[in-house]
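Since the structure comes first, as structure tokens, the remarks are kept for the end.
All protein chains of the complex are present and in place, except for one that has been dropped.
== subunit A ==
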């Protein structure tokens, strides 16, 4: 890699940004279409229990005021134009504007996902290298089987058992939330303490995938000519493993990180809910439970944008790591 293909990367980013526009249009349109086809009634959602005692005239007037009597395509277009101006509507369940909900909670979700992912990558690399070092050995079998079992275990179930073990049985970590009960000041020490369990569980849910990939990548690299050549020159086993095999085996795996955003979001939805973590993923679940359409629509769009950004990141990294890849063709 003599020089980074900055220009090609910029062009790819621009192209993907253009591609994201129709994708987001279709997804938001789909969201409004599904809502229009469902029995969900925005008027009843707006009025809440008051709708039960209201007479038909009031409901009709409300329907007109909310603009619900118009076709869903018109409502979709209105939503889209005001969303571009930064107005995503009002969340009934959070009692504040949707943009504010996202602004307040995005940081906590990002923190949780970043810590969890970093932990998964570090631990996964160590375990993957240990397993790949001697294929078929006891370590390899133990690591691989554990990875398979963890991959099959539902993340919310692991989260619940972790709460039982660490918060109730051992009583070493808090069971959830961001602060201790009775205080709402976020301190650094308190934050770390409250972050350990949710980030740990989220990391464990991402760990099997990463470990198995590293094991395979490093195992393949150990069979290749550069490694054979290094061994023939008498290079130490440690240098062969860490300097040759790990370097060439890990890079392709690292580039796949960006494409793991959907799995990370799925994990965050469940982990944040179990641990009452005040992020956007748990807000999504609350919005779904209360059928808070404006919040749900905005968060679905946001998640789609995050997935597209992740895919772009994966392709960019791939181009950086492997000079043979032509970014122009992606």
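Simple rule for what comes next: a contact is a pair of C-beta atoms (placed from the backbone, for glycine too) under 8 Å apart; a residue touches a chain by one contact, two chains touch by 3 or more; residues count from 1.
Basically, contacts and distances are computed from a predicted model.
*Asks:* According to its UniProt entry, is the unseen chain "PQQ-dependent catabolism-associated beta-propeller protein", "ABC transmembrane type-1 domain-containing protein", "ABC transporter permease" or "Oxidoreductase"?
*Replies:* "ABC transporter permease"
*Asks:* Just one of A:46, A:77 or A:156 touches the chain that is missing; which is it?
*Replies:* A:156
*Asks:* Check the options A:177, A:243 or A:262 and report the residue that touches the missing chain.
*Replies:* Touches the omitted chain: A:262.
*Asks:* Hey, which of A:98, A:129, A:203 or A:253 is the one touching the hidden chain?
*Replies:* Result: among the candidates, A:253 touches the missing chain.
*Asks:* Can you name the residues of subunit A that touch the chain not displayed here?
*Replies:* These residues of subunit A touch the chain that is not shown: 22-23, 26-27, 30-31, 34-35, 38-40, 135-136, 148-149, 151-157, 160-161, 163-164, 168-169, 175, 205, 209, 212-213, 216-217, 219-220, 223, 252-253, 256, 259, 261-263, 265-267, 269-270, 273, 284-285, 287-289, 291, 296, 299-300, 303-304, 307-308, 311.
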